[in-house]
Structures are given as C-alpha cells and as structure tokens.
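Quick one: this structure, given as structure tokens, is what I'll be asking you about.
Complex shown without one protein chain; remaining protein chains in place.
We call the chains A and B, going by the order they appear; numbering starts again at 1 in every chain.
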Amino acid sequence: MNQFAAAWQYILDPANRALILERTADHLFYTVLAVGFALLIAVPIGLWVGHTRRAADAVLAVSGALRALPSLGLLTWLTVELSFGVRMPVIPATIVLVILAVPPLLAGIVAGMVSVSPRVVDSARAAGFNERQILTRVELPLAAPVMVGGLRSCVVQVLATATVVAYIGLSGLGRYLIDGLALRDYPQMLAGALLVTALALVVDLVLAAVQRTLRPRGRAS
Amino acid sequence: MRWEWIGDNLGRIIDLTWAHINLSWPAILASFLLALPVGWVAHRYRAAREVLVIATGLLYVIPSLALFVVMPLIIGTSILSPVNVIVAMTLYGLALQVRSSADAFGTVPEDVRQAAVATGYPAWRRVLSVELPLAGPALLSGIRVVSASTISLVSVGALIGVSSLGTLFTEGFQRSFPTQIMVGLLGTVVLAVLFDAALVLLGRLLLPWARRVG
Partner (left out) sequence: MKIRLTTVTATTALLGLALTACSSTSDDPLATDSTGTAAADEDTIVIGTANFPESEIIGQVWAAALEDAGFDVEVSSAIGSREVYLRALEEGSIDIVPEYTGNLAQFYEADLAAGASSDDVFAALEGVLPEGITAGEYAEGESKDSYRVTRELADEHDLSTLADLNNLDQVRVAGNPELAERPYGPPGLTDVYGVDAAKITMVPISDGGGPLTVAALTEGTAEVANIYTTSPSLDSEGNEVDLVTLEDPEGMILPQNVLPLMRAGDVPQDAIDVITGVNGHITTDALVAMNLRNIGEEKAEPPVIARDFVDEHA
C-alpha cells in the first residue's frame, strides 16, 4: 500500500500546506452555507410538524424521496439550466447541498419532537403553559439530543457530498479528487479522501459532544 | 426541454438503464445478505456493536469517487471494470444495512425469543425461523434505504468511465444540454421508485403477517 504512504507524504509536505488549508476552509464554507439554509427551511417545518403531529408521514416521505436524487445529476442540471449557473457555480452547488441536507435534519427534528411523551405535554398544558411555552420550555429541551443527532447526520452527509462540487469548477477538498482523477494520480486522490474523512470525523465528534451536553439532567428513565 | 430527443435516443437510454440496473441489484442483494450475520452479531454483543457502528459510519463518509478509483488497487480488477463500482456500492450498502440489521434484530420481542429457547429450538433454527422473520419488517425498511442510496450513487461511476444513467449527466454537462441531464435524472428516480415498489411487494409476499398487524 505504498500509495497510501505517498498520500500521507502529500498531506504532510509543507509545499502543499497552504492549498490544503485554503481548500479545507472553502469546503467548510460550502458546508456551513448549505446547512445554514437547510436549518432555515427544516426548523420551522420540523417544529410545526412535530408539535402539531400532523402530516408527519407525508413530510418525511417526501423528504426521504429527495434523498434518492443523484447529486451529480442535480448539480450538472442546475448548472447548465440556470442562466447564471455557469457564471456563478456556487449557487447550483448550494441548492444541491441544501436539498441533500434538509431530509436528515427534518427527520431529526420531527423524531425528536415526536419522542416527547404526549403526557408530559398535556401536564404542561394543564399547568397553564401556552403553546409557545410548551414548545420552548418543554418540547425543545427534551427533544434536543435527538435533534442534534439529526444535525450531526446532516452535516456529515453534506460534508462528504461537497466533494462533488469540484466537478463544476469550485474549490474544496473535492479538487484533489477531481484533479487527481484526471491524471489517475492515486496519492493525490487518496490524500483528498483522507482529508475529507478526517474533517468529517472531527466535525462529527464535536457535534457528538454537543449532543451529550444537551442531554437533560435529572431525567427519570 | 427537448422531448423528441428521448424518442430519438431511446435505444441508448435503455442500454444505459440496464447497465445501471446491473450495477445496482448485485450490490443491494450482497449488502442485505452480508449485513444479516454482521448485524446479528452486533445486536448480540454490545462491544461488537460499538465497533461496527463506528466502522460503518466511517465507511459512509469516504467519497464514492475515491472508493471507485482505489478499488483496482485493492482488489486487483481492471481499471474499467464495473466490478469496482459494484464492490464499492456493496460496502456503502453494508455501512447502512448493518446498523438497520442490528436494530431489526433488536425489535424481536425478548419473550418470543425466550419462548423459542424454552421450546427447544436449536440456536441456528431459532435465528432462521423465529428471529429473522420477526426482524423482517425492520430489515425491509433498512434495505429500502440502501436501494435508494445505491441507485443514486451508481451514477457517480460515470466519472470513471463506467456506463450508467450517470453518463447522461457528464455528457449533457459537457455539451450544455439540460434535456440529456434531465432524462438521466428522471430515469434514476423512476428506477429508484421501481426498485422500492419491488421490495415492498417482496415484503408483502414474504411477511404477510406484518400487514395484518400494522
């Protein structure tokens, strides 16, 4: 496996460091941008569906179906179909990543809300809490760990898929994959793969820690 | 959107669809079969479960393109071989299905399992005739996710010259021809829906009791 050794050398080589850092930053930028927009979409819908418990199946089914869309296809289609797609590739890229990000996020939010026992919600209602207070003071704190779990899975997926935006000429760690692919330069491709995997792991661990701190204390089984 | 392009090129579109199907179903089947013993072990032994869940999670993060290109290095296939894609897809399918299998075996009610033990079923027969059928519905929903994911990811193989509906994406992109790309997208979605329907049908045939209960 001297290709892996060569890949490792590639990453450690100080000549490549600046570009690696720049592309990692760009990669994170695309990810954060997409997750940000996904939150704007998924949070209101998820909270509404979770709180009112209506249309949960339909919403989850539609979002599950979106997951099956091939990202390469969506990406290329948006880029050539939109008149500004070729001039500003970050727009089709973000749209595709958002479409990918919403399903797991939505699923997590709804699952979290649904996991809150209706009896707890009813007792809160009986105690005089209004709907908004039930949401913020009862449902959210209890649902938080599961929701952050959804966020975790969402961010990791977007991060892994953001490699494909290099195909339409954007930056990010996917550049090492696409450029290495053209030359069948295995060390470069492996370096790219290792970097993306490492980045995803780090982000996942950070979010896992966040998830743990959100676990409500003093919770009866 | 030039609809007449579809008619003119139907032959090629169908060929690419068959290619796509033949890259997908072996991987889905292999993932399902291989995930059964692994998932069962993960369910039975807590320590194994932790390790396997982490390992499979790691696998899923590796970009598919990297895995396709590295395959010839690892399993010594030809550089153009579709086997590279099928094996990579099986690995991804495993990553998803092991988790589902472990959870599925967990849905088997403990008292039913105990009853089987008490009645004297030998271990392997218990697993095959009692635990497996009862885990069925959860296994099915797991493999449906694997199916959708596999059919979607196979298209990335077009970047390494393995023909599938994904080839329509790369060609359409180079020629700035949205119709071609859209046909590939629709084809992929239709395939995913057909595979899903087939799996649901299979589930109804093999697990008739699940419908009555649910």
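Throughout what follows, contacts are C-beta pairs under 8 Å (C-beta built on N, C-alpha and C of every residue); 3 or more make two chains touch, one makes a residue touch a chain.
All values reported here derive from a predicted model rather than from experimental measurement.
Between the chain not shown and the residues A:I11, A:L60 or A:V86, the one that touches is A:V86. The chain that is not drawn here is touched, among residues B:L23, B:A138 or B:L185, by B:L23.
Contact with the undisplayed chain is limited, among A:A15, A:A126 or A:L183, to A:L183.
Counting over the whole complex, chain B has residues 2, 5, 8-9, 11-12, 15-16, 18-19, 21-23, 25, 29, 78-80, 82-83, 86, 158, 160-163, 167, 170-171, 173-177, 179-180, 202, 205-206 touching the chain that is not drawn. Mapped onto chain A, the footprint of the missing chain covers residues 79-80, 83, 85-87, 89, 167-169, 175, 178-179, 181-184.
The criterion applied here is as follows: only the chains that are shown with their structure count from here on.
Chain centres here are Cα averages; for chain A and chain B they lie 21 Å apart. By the touch criterion given at the top, residues 57-58, 60-63, 65-67, 69-70, 73, 79, 148-149, 151-153, 155-156, 158-160, 165-166, 168-170, 172-173, 176-178, 181-182, 184-185, 188-189, 192 of chain B touch chain A in their complex.
Across the complex, chain B is touched by residues 3, 64, 67-74, 76-77, 79-81, 86, 156, 159-160, 163-164, 167-168, 174, 177-178, 180-181, 184, 186, 189-190, 192-193, 196-197, 200-201, 204 of chain A.
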